[in-house]
Structures are given as structure tokens and as C-alpha cells.
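Of the protein chains in this complex, all but one are displayed in their positions.
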Amino acid sequence: MLQGVDLACVRGQRRLFGELNFCVAPGEALWVSGPNGSGKTSLLRMLCTLLAPEAGEVRWRGKSVRELGEVYLAELAYLGHAAAVKDDLSGLENLRFALAQDGLRVPEAALADALGRFGLSEREDLPTRVLSQGQRRRVSLARLLFCSERPLWILDEPLTALDVQAIDLVRTLIATHLGRGCVVVLTSHQEVDLSGVKVQNLRMVG
Amino acid sequence: MEAVLDTARVNRTGLAGVFASVVQRDLLLAVRRRADVLTSFFFFIIVVSLFPLGVGPEPNTLREIAPGVVWVAALLASMLALQRLLAGDYADGTLEQLVLSAQPLTLLVLGKILAHWLVTGIPLVLIAPLLGLQFGLPGDALAVMTLGLLLGTPVLSMLGAIGAALTLGVRGAGGLVALLVLPLYIPVLIFGAGAVSAAMSGQSVEGHMSLLAAFLLFSVVIAPWATAAAIRIAVE
Partner (left out) sequence: MALNLWRFASPQVIYPIAGRMAPMFMAAALVLALAGLYIGFFVAPTDFQQGESYRIIFIHVPAAWMSMIIYLAMAFWCAVGMIMNTRLSFMMALALAPTGALMTFIALWTGALWGKPTWGAWWVWDARLTSELILLFLYIGFMSLHAAIDEVRRADRAAGLLALVGVVNVPIIYFSVQWWNTLHQGASVSLTRAPSMATTMLTGMLVMALAAWMYSIAASLMRLRAIILEREADADWVREQIAPGLRGART
């Protein structure tokens, strides 16, 4: 479903990786691991089309993502390194606008419920500036609860600064999404127990 | 566990909805950070007020330099305000989410610029007549100045957006934006200030106004597209 064909990446003067090939089938997760600076984030950004590969191409359902354009973008949800959360807006507002950008208008109750599941009920109205790093990441993760119709999730270090409960929740989310025959690509420094789920490990050498 | 909540009541919105949400979000952010917004406004007022202090209070001199002074101050204030447009979103990661939207980035950028202009451009247009009065400009010149700024400030926001996008995350972005953007502002300055001077000497301002309108049309077509291209380059 998601394929990387001979991907190469050059940042500055350094060649981060080259001739990278992988193929992820529906229901599979791709776990990208490797030391810092090995190009994990660059690879994920390449999969999102934020970054153009130096060589090779990314294919979704057999077609080049360049050709698919916004059709591809409509099918993917990306959570990057940065929490993508506005400091001056509350958790609720952030979530509402993030989903509005996805083209979804969601009733307030559902938004509150989503934040509640991530343990943010007490803090949903506070400007995210006052939240801890982990809480801010949880606000951005709450969006995933509404992304079930996007078959490709690309998550860059989704578990950073999360506590055990939140990690568990994310694990369940990923597992459920994979259960629908979708694909999840993620990087993580931490060990993620994805037992019961097909995981491909892509180790970046750097 | 349920991974999606209450799907029955989730509405899908098209391009219009996404555009509206982008504008709404930026307006809301401006309201939350009023101080930021008012900075360029007060800058405008202060810069205009400096000129009589530097040039002397002689009414005829002031009347003559008024169009240029007000317009240059508007240019500088617009440029100052550009910091608010994209830099914040670039830093916290929301800009790349915008790039990843399935809707055309050009239109979303236009939405951001629109919200930006509503918040930073319109106040300039509203206060300019008062400042013009301070310089002793007659009524019809004031009207021409206001209309000119109404047509010109969106152009400044749009051309400025290109500069802001090109310098995202770059060292010394503030000064660099000035260098990149001020040359592009020059035609607007020439015809905007020229219109007021023409009005004061009783000449027709039709030509000036049509040109300003033409610049507006031209920048609406070109600038959001160029800004989107620059954002994509920056976001890599």
C-alpha cells in the first residue's frame, strides 16, 4: 500500500540515506528506528511530501504520490516533531481548528470527549501555553481520534513526554487503526509494545 | 475502545469551510494577542508624528510632505507587522499542517493574508485621515489618501507575505524582509502618494487609482501563489 522506491536524501552536503526501499501492506505498521541524525524525520517528511526526495519516489496504492497530489494528502494524517498547537488557543480551540483544517466540523461535546480520553478534561479551556509538554502533545494526538478515515498515519515521535496511560492509549489507537486495514508509520525512541500487530522494522543506519 | 466518536454528527466542509476556519483562527489569535497587533499601529502613528518634529511645523511644508510621509509610514508599519503573519506558525509546527491540507495552499495563504490585513491594514486606513488632518490636508486629499490606502495596504500585505515566507527561520529575518520587500512596495508608494499630491493640486486622480486597483488585482493573483511556493521551500 505504501512503498518507498530507491529513496535518497541529501541534507546540506550530507547524504543521509540512499537506495532505501520498503513496502508496507495494509494492516501493517512501519517502525523507523535509528540513531539521531540518521534521517528518520527526513524520511517521514518525504512520505508526507513535505520534502522532495533527492532520488526515487514514494508510492501510495501503486501510484506516485507526486501524481496523486492532494488526493494523497486527503488520505494522510501527519503528526510531526513539533506539537502543532497554538499557545494562545485552548486545547478545545486547537482541536477544533485542527479538525476544521481537515475539513471536519465536529460538535463541541465530541471534542471535549476526545480531550477527556487523553486526560485533559480539567484543562481543555486553558491556553495551551500553560500546559506541560506532554499535555500539549496529547492535545495534538487527540486529533487522531477523528482521523479514522485517513488510512495513512505518519507519526514522528508520538510518545515523547507521555506518561504510561497516554502511551497505552496511543498504542490502542494505532492498533485499532491497523485493524481497519490502514497503515501507520512511526518513529520512536521508546520501545512500543505493538504485540498482536504486524510491525516492520526499518533501521536507519545514518 | 471506540476510536472515533459520534461520527453521525461530524460534518464535512469543503474549501469554503477550511478557508473560513483559517481566517477565523488567525483573527482569534490576533484578538488574544492584542498587544502585538497594536504595535504596528502605534508605530505608524509615531513615525508620522516624527516628521513635523524633524522638519519643522511650517504648515505649507507639512502639507507638501504629508502624502509621502503617511505612505512611507504605512509601508514601514506594514512591514513591521509581517512578523506576525507566518513566523509563529512556522515555529510551532502549524504552518506545515497547513501545507499538508488537501485544500490548495494558495487559497489558505490568501486566507491568512486576509486575516492579517483586516487586523493590521484596516486600522491604518482608519487612522490615516486623522493624521492627514494634523498635516493640514484638505478634505478631498484626505479622501484620496484613505481610498488609496484602502487599495494599497492589501497589496503591501500580499507582497510582504512573499518576503516573510522567503525568510522563515532565517537569521536576521527582520532586516532581510525590509531589504526584499521595500523595493517591491515602491510602485504602490509612488502612485498612492502621487494620487494625494495630484488631488491637492487639483488634478485628476483617476489614473493613480486605477493603477492601484490594478496592482491589487495583480498581487491577488501572483502573491499568494508565490508565498505558497516560498512556504513549501521553507518547510522542507
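Going by the order they are written in, the chains are A and B; count residues from 1 in each one.
Criterion: contacts are C-beta pairs under 8 Å (C-beta built on N, C-alpha and C of every residue); 3 or more make two chains touch, one makes a residue touch a chain.
These numbers come from a predicted model, not from an experiment.
Participant: Among B:131, B:180 or B:196, exactly one should touch the missing chain; which is it?
Facilitator: B:180
Participant: For the chain that got dropped from the picture, name the residues of subunit B it touches.
Facilitator: Residues of subunit B in touch with the missing chain: 162, 166-167, 170-173, 176, 179-180, 182-184, 186-187, 190-191, 194, 215, 218, 222, 226, 229-230, 233-234, 236.
Participant: List the subunit A residues touching the unshown chain?
Facilitator: Against the missing chain, subunit A presents residues 10-13.
Basically, only the chains that are shown with their structure count from here on.
Participant: Just give me the whole-number Å value for how far the CA centre of subunit A lies from that of subunit B.
Facilitator: Going by mean C-alpha positions, subunit A sits 35 Å from subunit B.
Participant: Spell out the part of subunit A that touches subunit B in their complex, as residue ranges.
Facilitator: The contact residues of subunit A facing subunit B are 45, 48-52, 70-71, 73-74, 76, 78, 80-89, 93, 97-98, 100-107, 109-110, 113-114, 127, 145-146, 148, 172-173, 176-177.
Participant: Contact residues on subunit B for subunit A in the complex?
Facilitator: These residues of subunit B touch subunit A: 1, 3-6, 9-14, 17-18, 21-22, 24-25, 28-29, 32-33, 88, 91-94, 96-104, 235-236.
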